[in-house]
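Removed: one protein chain of the complex. Kept in place: all other protein chains.
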Amino acid sequence: MGSTFGRTFRVTTFGESHGPALGVVIDGCPPGLAIAETDLAVDLARRRPGQSLLASQRKEDDAPRILSGVHEGKTTGTPIAVVIENTDARPQDYDEIADKYRPSHADFTYDAKYGARDPRGGGRASARETAARVAAGAIARKLLRERVGVEVVAWVDRVATIEAKVAPSSVQQSEVERTPVRCPDSDAARKMEAAIEAARKDGDSLGGVVACVARGVPPGWGEPVFDKLEADLAKALLSLPAAKGFESGDGFAGTLLKGSEHNDPFEPGPEKGSVRAPTNRAGGILGGISTGEPVFVRVGFKPTATIRKPQKTVDREGNPTELAAKGRHDPCVLPRAVPIVEAMVLLVLADHWLRHEAQCGPQARGVARPSGDARL
Amino acid sequence: MGSTFGRTFRVTTFGESHGPALGVVIDGCPPGLAIAETDLAVDLARRRPGQSLLASQRKEDDAPRILSGVHEGKTTGTPIAVVIENTDARPQDYDEIADKYRPSHADFTYDAKYGARDPRGGGRASARETAARVAAGAIARKLLRERVGVEVVAWVDRVATIEAKVAPSSVQQSEVERTPVRCPDSDAARKMEAAIEAARKDGDSLGGVVACVARGVPPGWGEPVFDKLEADLAKALLSLPAAKGFESGDGFAGTLLKGSEHNDPFEPGPEKGSVRAPTNRAGGILGGISTGEPVFVRVGFKPTATIRKPQKTVDREGNPTELAAKGRHDPCVLPRAVPIVEAMVLLVLADHWLRHEAQCGPQARGVARPSGDARL
Amino acid sequence: MGSTFGRTFRVTTFGESHGPALGVVIDGCPPGLAIAETDLAVDLARRRPGQSLLASQRKEDDAPRILSGVHEGKTTGTPIAVVIENTDARPQDYDEIADKYRPSHADFTYDAKYGARDPRGGGRASARETAARVAAGAIARKLLRERVGVEVVAWVDRVATIEAKVAPSSVQQSEVERTPVRCPDSDAARKMEAAIEAARKDGDSLGGVVACVARGVPPGWGEPVFDKLEADLAKALLSLPAAKGFESGDGFAGTLLKGSEHNDPFEPGPEKGSVRAPTNRAGGILGGISTGEPVFVRVGFKPTATIRKPQKTVDREGNPTELAAKGRHDPCVLPRAVPIVEAMVLLVLADHWLRHEAQCGPQARGVARPSGDARL
Partner (left out) sequence: MGSTFGRTFRVTTFGESHGPALGVVIDGCPPGLAIAETDLAVDLARRRPGQSLLASQRKEDDAPRILSGVHEGKTTGTPIAVVIENTDARPQDYDEIADKYRPSHADFTYDAKYGARDPRGGGRASARETAARVAAGAIARKLLRERVGVEVVAWVDRVATIEAKVAPSSVQQSEVERTPVRCPDSDAARKMEAAIEAARKDGDSLGGVVACVARGVPPGWGEPVFDKLEADLAKALLSLPAAKGFESGDGFAGTLLKGSEHNDPFEPGPEKGSVRAPTNRAGGILGGISTGEPVFVRVGFKPTATIRKPQKTVDREGNPTELAAKGRHDPCVLPRAVPIVEAMVLLVLADHWLRHEAQCGPQARGVARPSGDARL
């Protein structure tokens, strides 16, 4: 009962890893936005496995089909449904896990919660589910870019102990996409690739950190006290498979500083009366509301739970047993997580933009005529 | 428009730092729970400032008044409203900040969002608002303890670079409360107190980490894919003032491990057919659902934004100026954040317990008679 | 778990008839609206009992106290809490009903649902709860009047078989308030008063219909397919105590017509390109969205359940017994229901206005600059 995200830009996903199809319904997208299936396909292709030896070799076409909400190439304001068929399902690969609980996977907890589960490929708990999020995120991306001028870029910031040096204020998606590991620091990228390849050969896996910046977010987005921008970003990103940590701005590193070191002085901005805080240790958010500086967050992903090394576990009856993964698996989810992290940040921003407009837009404040009149 | 938290155990807070009163409405609490104002007062006293030189010297009685939802000492199932009057408001202390934006505070962003704000003591953005959360958390604590057997304990795990050694599986609230800094490791506590006192004398401030464990959570709580238990814990804790980071289980440290090091092997539990994963690097959650192991999370708090050292900033017109805090302030919010972190964890757990019951309780699964009949 | 109404203009009420206080939290009200306690007092006075012999003689001061969300006389955008103390509670009047289920009251169903209840004055099920709705409605009224130009007027349209003749397109609140029965048709009003007085003397009660019009609603409000304007109006009005029926436009009478008689022809409006449908049998709503014509609804209220005539019933153990009401009661709730119906219609309209702005406001459609910039 938790497959809906957002309040005004609302996203509802469905689908299991090896069921007939997965998909998403987006309710609340403003009308008049030009959207085609090819817009979604770009981000879906970035998420897709099988792009290099660094990732799982499952072949997915991930051809999105828009079933509603778009007429003559533009959104109509009604719910947009997108369906992606599962074409390369090989359920037989997963016979063993129907009876054995894979360590650090959700097999046991789904059984504990629901009394049963679809074991094929992890069912609903599979990262395959994130394809639906990416499709929705692609729509949010276009909306925010065209109507507000927001740009969201994520990258692999760390694999195991290998850290990248990246400037959030200027990094471009094209730099990120230059390497299969999706790290714009090419030295670090080379080391990351080697580390991932070594882990793959060893039948093991690696974790790390994905960073993400949103530039062009105007001041004022975020809904205190519970739906602060940081709070909803944290929720969005911790809802991703394998995510175990979240930071905004200087995050945990900032907790080592003194107030006099950490505080961002305000200074006059370029336009008359505007305000800047360019040191931006806050990560673009104060009091849960955007400051106008780039919004910056980081997500920690645990090492992939699926490994080829044999592990101890129990079966569904609770008897001790052993398990070693077969099938297609990512030795490191980080590169493929990049477009997924972007998608979640985009969904949060689209929702908060529209929520902000509802209460604090010019008409709500009484500085414009009712919109209903405007049309006539 | 973000002052409600939770879906089935729903909490709505209101109130500004120096307005007439603040409070909370809790909707969805099961009936028949014995609750008195004194139950709330215990946790409120722990949150209250002025308990030691480590904290702000504002004197707040924080006497909670229950206005509804309790009859003859027991909850009736209707909304429980709790109001706490603001008795020691000294708005004159805050005249200066009506015109100057305090660095790393929400003054600027509230103005940017709403066009105006209540500047007294930070208004709605003040940490005073968390008193309402603590009052609600006290009700959730009693509910979860009596009906499920859940125990939630938080503590100061790190101040600046001073780290405590604490065993989440056994730490008791009595150990936490033994020191004013609320750290159960007495060696670390002594060093933390000295560091906070030094910062206070220096007109500066410190940050750090609060850790929290929930023991007795049964397997099965959490609502994938968006309302995973970790996701809602992250949201709850990042909605706290000054929170900038969240981890569950091994968190960011775990991202440095290999899969073969990080995975928690399952083993048979003490009762026939039960399952345990005692290494619990997952922090009691897999796939967003509780495993039955202790739920363990950590929250990073930035150093207190208010410092007595002079800082550069701008006024409401965007002109450069300088500011040095007067009034009552905490050089380190961590000790007082302990009951607040507990409150948020308790609110998440209460909500997820009831959500789980709705879909997967014995009656929903068809293994019990309809509850309506049961009464007659 | 159902004490919150609305999605963007969100209202949460609390309080029992004879508890310490009742109240409401309004979250999502736009900032900058001038609001004082006296604004609320006007509508609360209209709702208050004891205004004439036609209504219950309970004396309630109903002095609303605003606890938050208003600074220097204007809303700040943060939650507005309003509390009304219960000053004339006489719980002893209600000893008998603690043990006996009053026919057509909620005593039995609250016991069946929650296992217990606050029996004093009906507890949460008392119509006293609607005072909180009226306080919130007064804020919505001011918001919609000043920012959009919407005017909402309700009146008693029928008592038992006595029907009024009223023109929804022009009726004014001042005409409604001219008679104690709140019927602007003075002939009908006189007959209604006589009928109510006769019922009162007879220890009996009467039902009827309240009608309500909203003028000035622009085209475009309403959120198909589930949150149609009519659907939310129906929910709002059926949530009132004693409400048993709802109609919009020609309602049930319209179901007797043929399509050729019922359809409203469109015609050119006064401004270039504008559209009117002045026959307005639709009641200002088509496809769940406002047309720009007056929104018109009617609510049927059953006769007051509390009567002085002796009635058969059972006690809490299910044994047959008899009951005759004592204490203060309305022989007809209709006159006091008028401001309550207005309040619910206002809450629906405020919510739908802001929801419409979120998705279809000028900025969401891309015809204006981001609001965040506008301020700087």
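Each chain carries a letter (A, B and C) given by its place in the written order, and its residues are counted from 1.
Note that in this section contacts are C-beta pairs under 8 Å (C-beta built on N, C-alpha and C of every residue); 3 or more make two chains touch, one makes a residue touch a chain.
Just so you know, these numbers come straight off a predicted model, no measurement behind them.
> Would you mind spotting which of A:Met1, A:Val42, A:Ala324 or A:Val367 touches the chain that isn't drawn?
Reading the full complex, the residue touching the unseen chain is A:Met1.
> Determine which one of A:Thr76, A:Thr279 or A:Thr321 touches the chain that has been left out.
Only one of A:Thr76, A:Thr279 or A:Thr321 touches the chain omitted from view, namely A:Thr76.
> So which bits of subunit A touch the chain we can't see?
1-4, 8, 10, 12-16, 19-23, 25, 27-28, 31-32, 65-69, 71, 74, 76-81, 83, 111-118, 123-124, 372, 375-376
> Which subunit B residues touch the hidden chain?
7-8, 28-32, 77-78, 146-149, 217-221, 224, 269, 271, 273-275, 290, 292, 354-366, 368, 370-376
> Could you please point out the subunit C residues that touch the chain left off the display?
Contact residues on subunit C toward the absent chain are 1-5, 13, 101, 103-106, 108-110, 112-115, 124-125, 129, 158, 160-161, 199, 204-209, 219-228, 230-239, 241, 243-252, 254-269, 272-275, 277, 281-283, 285-292, 300-307, 309, 311-314, 317-320, 355-356, 358-360, 365.
Simple rule for what comes next: only the chains that are shown with their structure count from here on.
> On a C-alpha centroid basis, what's the spacing between subunit A and subunit C, in Å?
It comes to 43 Å between the two C-alpha centres.
> On a C-alpha centroid basis, what's the spacing between subunit A and subunit B, in Å?
About 26 Å, centre to centre.
> Roughly how far is subunit B from subunit C, centre to centre by C-alpha average, rounded to an integer in Å?
37
> Which parts of subunit C, given as residue numbers and ranges, touch two or more other chains?
Expected reply: 8, 28, 31-32, 77-78, 372, 375-376.
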